[in-house]
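Rather than the whole complex, this shows some of its chains in their spots.
Naming follows writing order (A, B and C), and every chain is counted from residue 1.
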Amino acid sequence: STGSGDSAGADDVVKIGVVGKGDPQWAAFETAAEKAGIDIELVDFSDYAQPNPATTEGELDLNQFQHIVYLADYNVSAGEDLTPIGSTAIYPLGLYSTKYQDVADIEKGETVAVPDDASNQARALLVLQSAGLIELESGGTIFSDLADIDEENSKVKVTALEASLTPTSLPDVAAAIINNDYVADAGLSFADAIAQDDPSDPNALPYVNIFATRADDADNETYLKLVEIFQTDADVQAGLLEASGDTAVPLEVSEADLRDSLAKVEADTADAKR
Amino acid sequence: MALVSLTDVTKSYPSPEKGGAPIVAVDSVSLEIEAGDVFGIIGYSGAGKSTLVRLINALEPTTSGTIEVGGRTITSMPERELRGIRLEIGMIFQQFNLFNSKTVRANIAYPLQVAGASKAEIATRVDELLDFVGLADKARAFPDQLSGGQKQRVGIARALATSPRLLLADEATSALDPETTQEVLQLLKRVNREFGVTIVIITHEMEVIQSIATKVAVMDGGRVIESGDVFDVFSSPQNPSSARFVSTVVKGVPSPAEVAVLRERHDGRIVTISFRDGGASQSAVFLDLANAGLEFELVYGGINDIQGRAFGHLTLAIRGADAAVDAALAQVGARAEVTEVA
Amino acid sequence: MDRLFELAPEFWVAAAETLYMVALTLLIGGFFGLLLGIVLYTTRPGSLLSNKPVFTIVNVVINFFRPIPFIIFIAAVQPFARYVIGTGIGNDALIFALSIASSFAISRIVEQNLLTVSPGVIEAARSMGAGPIRILRTVVLPEALGPLVLGYTFVLVALVDMTAVAGAIGGGGLGAFALTYGYRQFEPAITWAAVILIVVFVQLAQFFGNWLARKIMRR
């Protein structure tokens, strides 16, 4: 059976934790890695909270499912030192509706859904704020949660849902922030987004998705090679775009920049947690 | 017309052994039970008695044959219709089958509720029955807090609660002491006489048959091997099995083992003299013996009374000259049946 | 710890929500589960209303729904929830989904417990002319009540566990609270505070269930 390795490095298989192994880039990535002579095993998680601890424990060698904000939260909370060794892409986060064509049409007092995981939630709230649907206390940060909404001055109510259930819940709400992963699959089109953030904004850098590993292994040749394959293999990139309905913005950010960004977010996170 | 009539009724169960022959619990039984009868059923353990009465209120389907109750064929009647018929039939179960979750009071009230009696009626009737079975102080106890006989009395009260037209009593007094048994039998007698309740009673206590039954059927191996008026069957059983059962209450001709015991303690000749109701005068017999100058002693047996008719088998040890005894016995033989046993 | 203090109001709301969800689900799911369990029991071959086709169908239907992963199940019943209670998200939608899902599980527990009633007492009731419905109501259920109470206590504890997924469709409760503010944010103090309150609820429920069952069974 798969997924039950003793510890990484005991054999030559590189274990990579992902969320959503069914996405097309992963099949392409497996093929590409094999071609390069690297044995990889993709371990699929349905729970975001799991891959980071498993990487810390050495049960995974790498993981690729999160952005810097999420990683920073983990590192600070758990006192760990996972580090990014390469970037993949930034996914825009959009607001979708089956009832309204325009954000302005959403009526006061209606409900809007956001994902229930912390980092996506903060980002989603920022999207709602910039769309004029809510006001966040003190302007909002990448750590805002539902409690930070200034309800008096907000036009809509916000409810958090399991990310995968936001599309199925559209009939119940005026609009929902839907993670990029689920948009196309839910039969929606990215063009339907009635509001979204801008991945090309330099301030969006903390939301770039990354490969992460233990600090000790940051220089591991094989890992870096795998990152390179991911970033350069045409099939992988095509898969990535396909999975995101062409909305992903692939980015190759240098390791140094990634670490800087992480350090900054970690510092902010530590402040926010205090 | 008979209240219950069975025609060629057979009930078999699948064998417990795989592929074994089915167990024929009741084997082509035909039987008529008239309204007003107190019909006793006796027989060896496992003879099929319980199975037979369970067929009468259709708790089990028959394998073949027809059963009519009150003129209606209940074999092949749908369960829904059977319910109406069962309202008129009370049943006392061999294993009591009390509702463990209900108090004694609630157990007895249950059939009344099923029959749709009013709360007030139920309360009165239950009190009456509790009193009768001597369990007024146990009204709020649960079955698992009762003794065996107390459980059985609850079962009896429960079966009688609705004053059914037909009462099926499966070993209804097996767990009762003699005195309570007598009380229950008196009650059954009364409901039979006063309300015309027909009673089918299975028992292995021949005294029960003797004291209340009018008819009796003897079962063996699923079949009815003998049936008729209790007096006839008890005073002169035709079948060896019947004779053996009857012998527990009606001391007839002593068995060889008993003769051996008697022999040890009495000398002289041992002779059984049988009397039937309205037959020979006993004093004439005793006089014959006394006049012949014989010394004699009653060593076994006695006089029985069934439904007000008396009969009996007296075994005497007779001492005297052989010739004199022979002569006297010849004389007695003309008056009553004489069996020389030793 | 500070964070927990900060979240105290939410915490108590969550506690109330858990009670609300569990109570309502137990009521609704318990009721339908009882019905289904009774159908399973009464239609099984040789039972009060034995009916092979109905039994087989109900049996298969229950086995169809029980093993569906709960998150998939929720998504599948959302449209139905919208139709019936007007929304597919929130505590009420969860109660709706959970009531359905739990009624299938409860039906099995009910079936099992009813099966322990001795055939003799059912026969006694039949001999008195009682119909199947009456026998169920006045004999089978009361006789099985002790074990049934333990069965429902078992279910109640399972429901407390299951309501933790409420968060998935925007519901609340202690489970969602623990996941959202504790587990997902790597705050063990919060996780355990919520878990401990859940445990306290459950202990109370279990003690009550045990006590009730013991009273009913008198042992």
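Rule of thumb we're sticking to: contacts are C-beta pairs under 8 Å (C-beta built on N, C-alpha and C of every residue); 3 or more make two chains touch, one makes a residue touch a chain.
All values reported here derive from a predicted model rather than from experimental measurement.
Engineer: Need the per-label copy counts for the whole complex here, not just what's displayed.
Structural biologist: Formula for all protein chains in this file: A x1, B x2, C x2.
By our rule, only the chains that are shown with their structure count from here on.
Engineer: Can you identify the chain nearest the overall CA centroid, using each chain's own CA centroid?
Structural biologist: Of all chains shown, the one whose C-alpha centre lies nearest the global C-alpha mean is C.
Engineer: When the C-alpha atoms of chain A and chain C are each averaged to a single point, how far apart are the two points in Å?
Structural biologist: 36
Engineer: Need the CA-centroid distance for the pair chain B / chain C, whole Å please.
Structural biologist: 53
Engineer: Residue numbers in chain C touching 2 or more other chains?
Structural biologist: Not one residue in chain C touches at least two other chains.
Engineer: Mind pulling the residue numbers of chain A that touch at least two other chains?
Structural biologist: As it turns out, chain A has no residue touching two or more other chains.
Engineer: Could you please specify the touching residues of chain C with respect to chain B in the complex?
Structural biologist: The touching residues are 120-121, 123-132, 134, 138-139, 142-143, 145, 216, 218.
Engineer: Under the stated contact criterion, what part of chain A meets chain C in this complex?
Structural biologist: Within the complex, chain A contacts chain C at residues 48-49, 73-74, 77-78, 113, 116-118, 147, 159-162, 164-165, 168-169, 171-173, 273.
Engineer: What residues of chain C sit close enough to touch chain A in their complex?
Structural biologist: 3, 10, 71, 74-75, 78-79, 82, 87-90, 93, 167-170, 180, 183-187
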